[in-house]
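Apart from one protein chain that is not included, each protein chain of the complex appears where it belongs.
Our next item is chain A:
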């Protein structure tokens, strides 16, 4: 095997300044978070504040015959009840891309839990009771729940009179978007195949299950506007959707990011933002809304469940000949991010492999199931689960080792994607597989290590004490995946950073102000590191994120360190130029090096590249303040052709590989994941501690969808059956194995510092690796995820 292309990034400016990039500096918000003082959106409190409550539909698909709010309004302590009829302007819908989502239901509800009315009262329980007193009469309609019911000749349209920009190219109005990708000739190439494997796969509906519930506080302003303190992933996107519904100019809707308790895609869409603002403006009082966990399951979009149909072929030598696939994503009742998820699912559908002849189609349906949209991995996750299962099947058919088969077909720098786009930065797919395979395996039968008695905590079934090792079989599985970084398909994916430098208390201090949503990923940590490196200072203040500065774009798509990090770097560079200019003006006559040498800012001083100190930054900046606000863009992308799927659609790719070791109690169908090892190329680890934290967290969410997490929707009624942490299980510390991580740093020359967006790639390959390990242990085919005990015991 050849060694991968690429080298780590070398840094000169700021390399001698402490706390810069490449160091594992600690979170600036860490102390507040461990003392309980960090103010999350649900912690907001205001004198005289009211509590808002949303009444949601109890059925999935129905006409609203009548709404009677009189009893609710009569309840003491209730200040306002609002329905569709009370919306103040003609703008009554919102949406990320397609404005198809009603602020409050109008004449019809399209999914279980759709908002119908809102209430403000002086106690949350009063608000809940008032909402319960609103009488809504429904006339139920048949539910559309899958592709067959959505595209049947007599199917009811989930949305009548569509006029969005996808309607012209979809084969049915109940299809949100369709993206085919045709390259080469898959039919002809199939004739060269010595082995062909086909598979049908099912991917369950996953919930982001961020722990901080949807919440916020809307405070009416004296000028008739409103100030919203909110947990979101993108302040300016929220603003763009909120202001028109309120009938206010954007400058009168002030938004400040409050503490965000995780997001994972679930806060890309609006939840309670408009409702809180409406109630605040109606009552003239501050209104707080906090979902409980039950409501949270209805209050945000989920990961698209999917059906995936694949055909792979290979020659006797193990070279892939072709891939045909069809991916059907269930978008639920409203569009949310479905079109972009389709773009990802199709363009990344064959994985990080070289295949010249492909026939790909991805669609997203409109149904009466819960709306689905963004979640970590965004369309690439579902595809990875299926293509990696196919790769194992095909390796077995050819008679090759599963890892070697992948390595033989692995893409490299220069490989052409199915979209025709060349991969123009390091793509160390084979190397990541080699590394993850080379890690030492965990010892066998660890449950015996503690002593004579089996430690049941180490066994499938755990403290339920279901086995002491009888019937327990070990399995090992591998998988690798590819994820795009940043917003694709021609989106103007920019960010803005305002950076100021001044002297405070005799010390040079940099202040970084962006609208980036810190959701836990550590963006605030790396912004400070970037400022230290670029400006040679130790003191950096991170200004709270708000809409008083330009948009930072979304905390999504593994993009914030790349794009807002890039914007901070760029603004720092512009500030540095101005500081040096200032220095030349003040001190240039004292030393010729001001004019002739390459100058750096290091450790609070202006130095030459030879290391000679020219001035203290404090002296240069004395009495001055240097500030720059600038937008920064990564290289542009273009839309995929609607017929062929060809186009330079993606900014960057991110790769991770996993090895899963599982132990399965084959009698009871219980699985314990023993270890989930990951190798990932991160381009440049700006903060190694945070990088590993992201990889381990993403890996664990992949484990969740492999063996436990699924929102169960009743196919007859389209109602959600398990909206609680009692019935929707996410991995606990007992379910989660050790996660050794091997980090590779091969620079992408197009990206700031050569970095690669990292947050999502580990969520892709984790799931298929676990599934492969369970198949390896049990010999079962297992074409759906998550795997439940009944799938392993044959009692499903």
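The rule we apply is simple: contacts are C-beta pairs under 8 Å (C-beta built on N, C-alpha and C of every residue); 3 or more make two chains touch, one makes a residue touch a chain; residues count from 1.
Please note the rule applied: contacts and distances are computed from a predicted model.
For the chain that does not appear here, its UniProt entry gives the protein name "(2Fe-2S)-binding protein", which is one of "(2Fe-2S)-binding protein", "Phosphonate transport system permease protein", "Amino acid ABC transporter membrane protein 2 (PAAT family)" or "NADH-quinone oxidoreductase subunit I".
Across A:120, A:158, A:260 or A:720, the residue that sits in touch with the chain not pictured is A:260. The chain that is not drawn here is touched, among residues A:413, A:608, A:736 or A:783, by A:736. Touching the chain that is not shown, out of A:34, A:74, A:157 or A:504: A:34 (per the contact rule at the top). From the options A:508, A:697 or A:786, the residue with contact to the chain not on display is A:697. On the side of chain A, touch with the chain left out of the figure occurs at residues 24, 26-40, 42-43, 45, 123, 125, 208-213, 259-264, 290, 292-294, 450, 455, 457-458, 463, 519-522, 541-542, 689-690, 692-693, 696-701, 724-726, 730-734, 736, 738-739.
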